[in-house]
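To start, I am sharing the structure in question, which I have written as structure tokens.
Every protein chain of the complex appears in place save one, which is left out.
After this line comes chain A, so read on.
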Amino acid sequence: MSGTGGPSLMDSLFQRTLDDLIKGIRLHLPGPAQSTFISKSLDEIRREITSTDLHTKSTALQKLTYLHSLHHFDISFAAFHAVELTSSPSFLHKKTGYLAASLSFRPSTDVLLLLTNQLRKDLSSTNQHEVSLALECLSVICTLDLARDLTPDIFNLLMSSKIFVRKKAVACLLKVFSQYPDAVRVCFKRLVENLETVGGAGDNGTMLAATVGVFCELARKEPRAYLPLAPEFYKILVESRNNWVLIKVLKIFAQLGRLEPRLAKKVVEPICELMKRSEAKSLVFECVRTVVSSFYEYEFAVKLAVEKIREFLLDSDLNLRYLGLQGLLLVAPHHLWAVVENKEVVIKSLSDVDRNIKLEALRLVMSMVCDDNVVEICRVLVGYALKSDPEFCNEILRSMLSTCSKNVYEIIIDFDWYVSLLGEMARIPHCQNGEEIEYQLIDIGMRVKDVRPELVRVGRDLLIDPALLGNPFIHRILSAAAWVSGEYVKFSRNPFEIMEALLQPRTNLLPPSIRSVYIHSAFKVLSFCLHSYLSFEKGASSSPPNFVDIEPGFTYSESEQEFTETDQATSSSALHKRDTFTQESIANVLTLVITSLTPLAESHDVEIQERVRNVLGLARLAQQEISCHNDQKEKMVDKADLKTSIIIRLINDALSEDFGPISFSAQERVPVPDGLVLEENLSKLDSICADVQLPISESFSLVKPIFLPADGDSISNQQNEEESETSAAESTSLLAEHRKRHGLFYLPSDHSKDASSSFPPANDPKQRDNDVDDLVKLTEESLVLKRKPNLSRPRPVVVKLDEGDRLPIAVKKTDENDDLISGAVRDVLLGNEASSHSNNLSGRRKGKSHSKDKVENSETGSSSKRRSKHRNHGKNVEENENGEKGKQKSGGKHKSRRRADGGVDVAVEKPVIPDFLL
């Protein structure tokens, strides 16, 4: 037993049988012992399979099939031997060969073509069992070449007098069609004939089951082509007593009924009859599913279906309960009352032992959510989330997050509530949806200005809790909390508290990327504190400070009006603020910052290091300033004019720049203006930057330098102030504000004069002069304000972009092959087969180009099909014409397609639906 030499007589005589192999495998424990045994057996088999004795070969192949199928061994080396065995005169050997082929061959197996002749021979054998073997094998391994070569043989079998063979030939067609759509032109007529011979002689139940099964699969991919067969299916629906067949026919009608309302009217009665009288739950459920998903416009049918669903829901059988919930889910989009009626069962199912049932119940609960009940439902769900297992808990959170954020938070009216809900979710022990919550917290912050104070409060609560830092799943949420606390620190009641939270020692548990967000937020908070301190000191000497006034050149946002209230609340009283920002407290903050961040200045993470150095730079500068004031208190009056104050003011202004959501295609929409030469602009920018004397502001040069031109700074600022005073009352000025701030990103395409030669400065006063209409148009293009700011309305403004705010959903394309099949089917059904009989290579090419038409057609038509099928069908002819046009456009390219086009022309002229049914 050595080497890999040919098989000896000994091998044949003492060959292990399959049974021996199985027993051997069972004797050895799984693990190394078993694998050694198997690899030893494999060595034997490799020798045995080359034997000339067919029995030895067959046994070897049996063993290989076993190892392949159950132990996942690659047996591609034996492919040729399998082919060899299929030609054996012995039926048993042939069977072994075909089984091995159907289980282990892949489309790329190179000996597949060698099988063609043998398959052809067996397909035309007089022994029906041999035919059956060949058909079964073909139905699994069929490729384009096999299908093309064997279509005539299968065509013959479709009229076989033996049902045993005929039904298998019919079932095999499905695979042949999918590989070689032109076979439809040859075989489809006979397939239809098989459908029509219901009630004829012989065992037609079986025959019908196979045929209807094939049609069900075909119709699922492109139902429209099968509408002309509706009368045949209808006949089966009312006559058949076979539940398997009825279920399949119902599935076909579910597809067809959506396309043709007249058909729906006709079949809905018999379906209800079936639903009432059938004992078989499977059939009843199929009726229910068909009615609620396709015939939901028929009130009486839906009522009956909901009754049945209720029976399912109250059944003791778990499976039926599950299906009942699924049925409800299907009803929900059109008849929400059915869900509401069964609310108790649904809610109860949320605490079922079975996770699948819980999931269905959850989906149903989510389907009931609307702006009236979202608060209540979320409260209930959070309760369930708290007591559920981690997996389901996260499932609940995920559904809540996605439902509430749908269509840019469409159903949320009370954002304060929603933001605090997000904070609450973060504290649920099993929460693993950090990423989504992070996204939403920041997203809401940017979109909904009114909610920012509450957002900061929620962020603060999360930040100051040191326990949360230990849970890696919510680090992302903390990152968002840190960001909002920094960005909107002006709404904070106590910035010092936030500063302490941001710098607490346990932040070393955070990953570097998030820690740097913390540090940058600390920078923002520090800048805010210093700025406030200095401004109040200044203001103390003159008029009582108004929060907005102390920030010249900066206005919060479009909704300035709304903010007067909140601002007053935040700066609750000037006295309070002044108490907060005392020299002592500022000095304390500076010490805190410097002591806690100094060690990090040497951090290995560049991001952290860089941000820490920014903060430290600012802190040290401010510290000098303040200590120097200590010595010379009397000179404090002019503090605002001091260099440091200016720096701090500029930094604070830079940081106060408002962020808004930006459309995914915003950049693409900025047209390159005609006269624009990029280098020229940059050189100007250079000179501007050179004029900037203050080094620190360079770190924000992205936005700020534009604000600091050496010339006309003060003038433009003055203008700004004046203008903002005069026009603040007009709602259009809100748009102007936006135009001003985001001018860089939202250039309108028809507006190239704005973008003519240089970047418009972000608050270029000239832009104010723009025509109001232009601005309105512009904002319609880029931004849609949910509604105009109006204090009396309960729902705050949500900034919303025109197109999808997240990744656009890819348009689903139909499979090319499906289109080919349905195209061919249409041709055949509409009596066009005479012109299109082609079984050769050119026919194949024609088929290919035909498919391109279909793709074009589906691009124009089918995208909207799904939503408005009924209406679409009314315009059937029109749509076909559209398709025609598309074809003609590209017609020049594909001359070989002319004939196929002719076929579709016929389809246009003929009415697609015979009026038989109506």
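Points worth noting:
Keep this in mind: a residue touches a chain if its C-beta (ideal position, glycine included) is under 8 Å from a C-beta of that chain, and two chains touch if they have at least 3 such contacts; residues count from 1.
The definition used in the following text is that contacts and distances are computed from a predicted model.
Not shown: a single chain whose UniProt protein name, out of "Multifunctional methyltransferase subunit TRM112-like protein", "Ribosomal RNA-processing protein 43", "AP complex subunit sigma" or "Dynein axonemal intermediate chain 2", is "AP complex subunit sigma". Only one residue in the set A:Q15, A:S41, A:T56 or A:T96 touches the chain that does not appear here, and it is A:T96.
Screening A:Y66, A:Y384 or A:F528 for touch with the missing chain picks out A:Y66. Only one of A:P181, A:G213 or A:G823 touches the absent chain when the whole complex is considered: A:G213. Only one of the listed residues, A:H55, A:H129 or A:K235, touches the absent chain: A:H129.
Only one residue in the set A:R148, A:K251, A:H335 or A:R611 touches the chain that does not appear here, and it is A:K251. Residue positions on chain A in contact with the hidden chain: 18-19, 22, 62, 65-66, 68-70, 72-74, 91-92, 95-96, 99, 103, 106-107, 129, 132, 135-136, 139-140, 164, 167-168, 171-172, 174-175, 203, 206, 209-210, 213-214, 216-217, 220, 243-244, 247, 251, 280-282, 285-286, 289, 318-319, 321-323, 353-357, 359, in rising order.
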